[in-house]
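Here's a structure for you.
Selected chains from the complex are presented in situ; the others are not included.
Naming follows writing order (A and B), and every chain is counted from residue 1.
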Amino acid sequence: MDGLTPTEQREFQSRMERKQMKEFMGMFSNLVGHCFDSCIDDFTTKSLVQRETGCVTRCVKKFMAGSERIGQRFQEQQAQMMNQPPPGQ
Amino acid sequence: MSMFGFGKPQPSSAEKIAAAEQEMDLFTDMFNKLQQACMKKCVPKEYREGELNKGEGVCIDRCSSKFFDVQLKISELLQAEAAAKGATGGGFGIGGM
């Protein structure tokens, strides 16, 4: 991002921030959708029962642990791709 | 986002517009997720009738209520997590790797 004027840099940064916010919101709504779908199956009550609350808590923890691990692999792979010429060139 | 509270009104109103848009997007997204989740849980896909029957209606009410509970619970868990990680920000998936 060299060669940008200060105004452009500010514009770029503010767009990146909006994008990150959007990604965070997307992650949040996916997490809600996934853990709801996995944990809630009893519609005889209108409030969460203890079993469901526990399941949601574990679902979030596990999702975050998995997400972190996958993120590490993803970063390693990006780094590796940087240090390696593309095949066939 | 909080860093934008300084200078002249014009950039600030562009920011306001962007924030209002994002809030609207989140609402839409959540409504879609809720609808998808509760139609799947409460309404069988055979479509033998066009009306919601009583059981389906009650199921949708309870399902919506539980969906909001899950939403609240998860937002609390994420806030607690963020607090535990301190003011380092992010700390989630791609954003916080």
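Definition applied: a contact is a pair of C-beta atoms (placed from the backbone, for glycine too) under 8 Å apart; a residue touches a chain by one contact, two chains touch by 3 or more.
Computed from a prediction, not measured in an experiment: that's the story for all the values here.
Colleague: With only one chain per type on show, what's the overall stoichiometry?
Modeller: Stoichiometry (whole structure file, shown labels): A x3, B x3.
Everything that follows uses one rule, which is that only the chains that are shown with their structure count from here on.
Colleague: Please give the residue numbers of chain B that touch chain A in the complex, ascending.
Modeller: 1, 4, 15, 18, 22, 25-26, 29-30, 33, 36-37, 40-42, 58-59, 61-63, 65-67, 69-71, 73-75, 77-78, 81, 92-95, 97
Colleague: Which chain A residues qualify as touching chain B in the complex?
Modeller: 14, 17-18, 20-29, 31-33, 35-37, 39-41, 43-48, 52-53, 56-57, 60-61, 64, 67-68, 71-72, 74-75
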